[in-house]
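Excluded from the complex is one protein chain; the other protein chains are retained at their positions.
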Amino acid sequence: MAESLRVTVWNEFRHERNNDEVAKIYPEGIHATLGAALKEGGFDVRTATLDEPEHGLTEEILGSTDVLLWWGHIAHDEVSDETVERVHERVLGGMGLIVLHSGHFSKIFKKLMGTTCDLKWRHDDTERLWVVAPGHPIAEGIGEYIELEEEMYGEHFDVPQPDELVFVSWFGGGEVFRSGLCYRRGSGRIFYFRPGHEENPSYHNPDVLRVIENAARWAAPTKGAAPVYGNTEPLG
Amino acid sequence: MAESLRVTVWNEFRHERNNDEVAKIYPEGIHATLGAALKEGGFDVRTATLDEPEHGLTEEILGSTDVLLWWGHIAHDEVSDETVERVHERVLGGMGLIVLHSGHFSKIFKKLMGTTCDLKWRHDDTERLWVVAPGHPIAEGIGEYIELEEEMYGEHFDVPQPDELVFVSWFGGGEVFRSGLCYRRGSGRIFYFRPGHEENPSYHNPDVLRVIENAARWAAPTKGAAPVYGNTEPLG
Amino acid sequence: MAESLRVTVWNEFRHERNNDEVAKIYPEGIHATLGAALKEGGFDVRTATLDEPEHGLTEEILGSTDVLLWWGHIAHDEVSDETVERVHERVLGGMGLIVLHSGHFSKIFKKLMGTTCDLKWRHDDTERLWVVAPGHPIAEGIGEYIELEEEMYGEHFDVPQPDELVFVSWFGGGEVFRSGLCYRRGSGRIFYFRPGHEENPSYHNPDVLRVIENAARWAAPTKGAAPVYGNTEPLG
Partner (left out) sequence: MAESLRVTVWNEFRHERNNDEVAKIYPEGIHATLGAALKEGGFDVRTATLDEPEHGLTEEILGSTDVLLWWGHIAHDEVSDETVERVHERVLGGMGLIVLHSGHFSKIFKKLMGTTCDLKWRHDDTERLWVVAPGHPIAEGIGEYIELEEEMYGEHFDVPQPDELVFVSWFGGGEVFRSGLCYRRGSGRIFYFRPGHEENPSYHNPDVLRVIENAARWAAPTKGAAPVYGNTEPLG
């Protein structure tokens, strides 16, 4: 069933083309690395990037996407408001959305959260993502924690209290961070997952990839009645 | 995947043997009706009842149960504390639990909730269960609401605020009730679902059965690391 | 302490000037009626309306407001984006916000929720608001339910799952509605309260006023450290 889920991996795809260090880690771009892993996991995968027409997120593509992954960092403002509206509408209509790392400051995430989504940060730290919801499907197959060399993100993370909190991160420099967060908005599900600084090879880590695959399955749309809005007659 | 889920349907099985009206609706018992529907839905089904040795819930049975359904009403006190402890431990260890209707006053539900689980009630009313979480997997395939002739349960329902609220019921007599409630406890998932008074044929209703099947899939255990407790060395 | 809370009551103030029936119920406007009640309750009250310069919500007014009440209906689009931004920033900074009735479609509420905030509606029904969180400070002094003649709002209400659900409404025509909802966003607290159709005298009802006063106390800002964001040094 999950095998036919249609995932679109969206990536800003700038660092990989402008920075040799990043290009060594993700020669074809973060989207290619994530896409390959998801394909191997049985998903039906497409990728889309900022510099394609309509950022690669046309009505048609979005209309045939079950779950959208989002990685962006230095060019959030270049994403057009039209595209953000389109993605927003699709999420409320049931499409899953997985927002990765610096995507916390993307237009679409801020619009869905209603807050600034601000946080603390610092390069070059040790992160340990502890599972705080051990039976949650997004933590399936993961041990007690995942350890990474990563950029630090620290609290306060200015987002709404999540519907479910799955991971909390410890950082060597002394900070903590709510790093795996589940939200429902409209008929759609959203998962924010912290790791993935472009200068660290986190998307080659099998546990990180496992979490992303789990999240894609968890965020898949549910076939149900579309809600009816507006003026209605009494049911009696 | 879901096809091999092992469901055990537990039923008090007293009304059906002592009351002709109930016997007409559920001649083999509520467990048989629910079990047949789940079997058809692709689950691996067993049943267990109060008057079997150990109430049919031996270590072995529970150890090979993914999701347990619970229907009880007039004999909650006859369920042994040993059995309740065993079920409790299994739920915290990851087994799903679906508590139906008058099971709100069962020992196991009260123990898991930590509250009285009390409510208002009255026979012979019209219930309309509205979906308030349209993208939730437990509401998959259901319309905007389910309408039933049922016993009324009214607020205040003395349970913890659920992690997710899926259904809210309207009753003709003027009451409302939070009627589909999701909880996580330990590594296990619990769903409380309101309908199922023994004198009403609700477990023959296809939408009610669909919700129960959806809930069984939702509540299935997740394979993950067992949490480690107790004294531990620093990770460094 | 609560006695010195500074409340600003914002009202669109159009229906009362254009519709004789509404003017009979609220001759000086909804803001005047709510303001008078809050004044009597010991609050330091100001009012502001759409057609004042900057809609009456200048930097100075907002900067000296602890809790803002919001009633709007037919002119949501006339509220300037600048004002919405200013209110949004203040809420995230700690100012309380109480959104009333048709304010569900206001720009500020939709921006804070991140969803469409859509719903069903119909005039002329009986509403019964049941308390589902009996110990909550917003329900202080209220009985089991409040009964009103009101416009109907029905589920699905397209908002995020609230942090706390205080009231659920029953309507004579067969619908239910989550009608008292608590949210935290940034350092601010938001309460949505359903009643208040302009053609019904609900803001003369003592229980409705009591809830609004309770909510104003609950939503008052908390003096705490302002979160620090951005690049930071390790704590060691």
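The letters A, B and C name the chains in turn, as written, and every chain counts its residues from 1.
By definition in this document, contacts are C-beta pairs under 8 Å (C-beta built on N, C-alpha and C of every residue); 3 or more make two chains touch, one makes a residue touch a chain.
All values derive from a computational prediction rather than experimental measurement.
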item	value
Among C:G72, C:P160, C:G174 or C:P221, the residue in touch with the chain that has been omitted	C:P221
Hidden-chain contact residue, picked from the options C:L68, C:L100, C:I142 or C:V176	C:I142
Sole contact to the chain not displayed, among A:G141, A:G174 or A:P234	A:G174
Residue ranges of chain A at the interface with the undisplayed chain	128, 130-134, 144, 154-157, 161, 164-165, 168-171, 174-176, 178
Missing-partner contacts on chain B, residue numbers	92, 111-116, 118-122, 125, 152, 154-156, 158, 160-161, 163, 172-175, 183-186, 227-236
Hidden partner interface residues of chain C, rising order	1-2, 94, 128, 131, 133-137, 139-144, 163-164, 184, 186-189, 221-228, 235
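What we mean here is this: only the chains that are shown with their structure count from here on.
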item	value
Interface residue overlap between copies chain A and chain C, same or different (over half shared)	same
Centroid spacing, where centroids are CA-atom means, of chain B and chain C in whole angstrom	37
Whole-Å gap separating chain A and chain C, where each centre is the average of the chain's CA atoms	32
Junction residues of chain C, two or more chains touched	154, 156, 161, 174-175
